[in-house]
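Below is the structure I would like to discuss, written out as C-alpha cells.
Only one protein chain is missing from this complex, and each of the others stays in its spot.
Our next item is subunit A:
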Amino acid sequence: MAERSFVEEVKKLRLGAGEVFSGEGILAVTKALLESGVAYVAGYQGAPISHLMDVLADAQDILTDHGIRFENSASEATAAATLAASVNYPLRGAVTFKATVGTNVASDALANLASGGVLGGALIIVGEDYGEGSSIMQERSHAFAMKSQMWLLDPRPNLPCIVQAVKDGFDLSEASSTPVMLQLRIRACHVHGQFVASDNRKSAFTLQQALAEPQRDVNRIVLPPASFLHEKEKVEQRWPAAVRFIQERQLNEFFAEDADDVGVVVQGGTYNTLIRALNHLGLADVYGESQLPLYVMNVAYPLVDAEFERFCQGKRAILVLEEGQPNFVEQNVADILRRLGSTTTLHGKDLLPLAGEYNTATLLKGLTAFLQQYGKLAPEPKARKMIPLVAAPAATSAELAANVHARPPGFCTGCPERPIFTAMKLVERELGPHHVTADIGCHLFSILPPFNIGATTMGYGLGAASAAAFNVPGGRRAISVMGDGGFWHNGLTSGIANAVFNRSDNLTIVVDNSYTSATGGQDILSSKALNATRSTGHAIEQAVRGVGVRWVRTLKRTYDLKAMTATLREALTTKEKGPKVLVAQSECMLNKQRREKPQVRKAVAAGQRVVRERFGVDPDTCTGDHSCIRLSGCPSLTIKPNPDPLRTDPVAAVQDSCVGCGLCGEVSHAAVLCPSFYRAEIVTNPTRGDRLRQRVRQAVIGWLQRRDAQRRAQLAF
C-alpha cells in the first residue's frame, strides 16, 4: 500500500484531446506516456519519481484497457533490462528511477541496451536528485548519457514542455535507434501546473504479437564481432541521425537570438531560474521575454555543433550555465568553438561556482560578472536596486545560528525501527561499541542523534556487503543494517549470500517493516498485505535460509526490547560460526495508522468496545534527565516547561500524537530509567461488565483518595 492514494489523479489519465490536465509534473509524465502509445512501463520507486509508479499501480484498469504491461521492478537494473523488449520489436517502453543512484544500478543494462540499439522507442525517465534537499551523493546523469551514448533530454520545467519532451523522446529514440534519457529535476517533478491533453494511444504493435512471432537479430546482441560494429554504428549512424532529428524538430530553442552581441547558453532545466535572474537584472520579464540572446538546450546531450555555430555568430562572448561538475557541456562547447575557429569567447565555470546547485542568487552573481565584463551592466549596476540583498550583521547572525538547529528527517512517531536501535544502544553498554555499516532506507536515520549509530552507507542493499572486509579472527563482530527494500533489491545476494560464501562471522539485521517505507510505502515480496496485482508474503527468513545461513532469528515484534537485546547479545557473542541474520519485523507505523485509523473510527461509530493506548509522563516524578529521549527520539516524546516552582530543567512529556507503540515503557524497564512513564488505556464504548467493575474500583479508590486529599488540605497554605 503506497503512502498516497492516487484514485483522484488516476481519473486525469483518462482525459481526452483538448481537456486541461492540472497537477504535478511527474503525473503529467504519466499521462504523456499513455499519449505516446507505450506498450510497457517498469521502474523502481524513489523520490522524486515514486508518484509515477504509484499512480500506475492505482491505474490498473486503464493500463489493461490500453494493453500496457506495468512492472514494479526488483531494482533499477531490472527496470533497465526490461527495455530489451524494444530491441527487436516496434514496442515503445519507458522505465523510471531515481538518479544517479538508480542510474548507477542500471548502468550495466543501459550500456548493453545502448550498444545494440533499439527498434521501438525506449525512454528512461530519471528523477535527478541534485541540489538542496537531495538525499544522495551529488553526481549527474549526464556522464551516463555520454559514456553509453544515449541522448539526454532536460526540458524546461513546465508541464507543456515536459509532456512534449516525453513525446519527442520516443520519436528521437526511434529516429536514432538509441535509448533516450529524460532528466527531471526534483522540483520539476513536483511542480504544479497545467497542460492541454491529447487522446491516449494504444500501441500499434502488441506484446502478444511479439511473443507469437519472436524475432532475433544477432547483430543487435553484445557479442563480438557485433559489439565492435555497435561502436562504429553509434558514431557513424545513430549520432548523426539524432543530431538531424534534434535540428529538424527544433528541440532546442533560441530566444532573442540577435538582441545583443553576448548570449547565454542554458540547459532547459535551469531555464526558469535564469529567467528569474534576468528579471532581477531588468533584462527579462515574467513571460520570458528576454533582452539577452538565449540558447536553451532541451537536449543536454548530444550537443549540436551547427546550432552553436549559429548562436555564436556575431557574438563576442557566450556564457554556458551548467550545474554540477565536471563541466561536460562547457568542455564540449570549447571543443566545438575551437574546431570552428570561432572568435567568440567562452565563459562558464570561470564566473560560476564549480559545485553546488545553481539557484537564482548564484546565477545572478555569475550573470552580473559576465555582463559587467562586456559592458552590459555598469560595474555597480543600477538594475540591482530591485534586489536588496542585505547581509545580516555577523553578530546577530551568530546569535540566530545558535538558536536555530538543523532539523533533519527522523523516525516517525511509533516507528518500529526505533526500538532496534534502542536495543543496539543498550547492548553497546554491555559489550562495547561495534563497527556498524548502514544501508539506504528509513533506518539510516539512526546515524543521526539521538542514536548516532552507523559508520558508512555504500548504497541500497549494500549494508551487509560494506562490512565484508571486517572478518578477522578475534575481532569484535561487525553489525550491518539493511531494510527489507534493500534486501530484495540486491542485499540477499550482494550481502547475505556473499557472507555465506566468504564464511563471514558478522551480524546482519534486516529491518522488515512490510514495505519499502522510505520510498513511499510500496509493497515488496515480503509484504504482508494481499496485493491484487503482485505476489506478496514471501518470508525473508526463508530466503536467507535458502542461501545457506544457519543462524537466523526472526523477531515478530521489534517493540519487545527484552527479546531484541537478548537476541542481539546472543548474535554478537555466540560461538557458532557463519553469518548471523536477525530479521526484525513490525509493520511501518505510518502505513499501519493509515490502514487502521478508518477501521477504528468505524468500530467506535458502531458502538463496539475499542481500547486506545497511549503513554504519558508524570511531571512530578520526572527529574528532567531526558535519558528516555536519548534512547528513543520519538517525535511525540518531547519536553515541556517544568511545572514545579523549584525545578528549572524541562520535564519529558508525551504528546497526544502518541500511538501507544509501547517503546517508552520498554525503555524505562530495560534501561531502569524512572517510574514516571504510564500507559493509559482509554476504553470507548465500555461494556456493562466494564462499568460494573469501574464502579467498585471507584468506590474504594475514591474513598482512600479523598481521605488523603483532606489530610493534605489541612496542611496546605
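Note that in this section a residue touches a chain if its C-beta (ideal position, glycine included) is under 8 Å from a C-beta of that chain, and two chains touch if they have at least 3 such contacts; residues count from 1.
Throughout what follows, contacts and distances are computed from a predicted model.
Only one chain is not pictured, and the protein name UniProt records for it, out of "Peptide/nickel transport system permease protein", "cysteine desulfurase", "Indolepyruvate oxidoreductase subunit beta family protein" or "Lipid II isoglutaminyl synthase (glutamine-hydrolyzing) subunit GatD", is "Indolepyruvate oxidoreductase subunit beta family protein". The chain that is not drawn here is touched, among residues A:Ala401, A:Ala469 or A:Leu530, by A:Ala401.
The omitted chain makes contact with just one of the residues A:Trp239, A:Phe254, A:Trp551 or A:Tyr678: A:Tyr678. Residues of subunit A in contact with the chain left out of this view: 22, 47-48, 129, 132-135, 157-158, 160, 186-188, 190-193, 271-273, 275-276, 280, 284-289, 291, 359-361, 364, 387-390, 392, 396-397, 399-412, 442, 445, 448-450, 518, 562, 614, 616, 618, 620-621, 623-627, 629-630, 633, 635, 637-639, 645-650, 656, 664-665, 668-675, 677-684, 686, 690-691, 694, 696-697, 700-702, 704-706, 708-709, 712-717.
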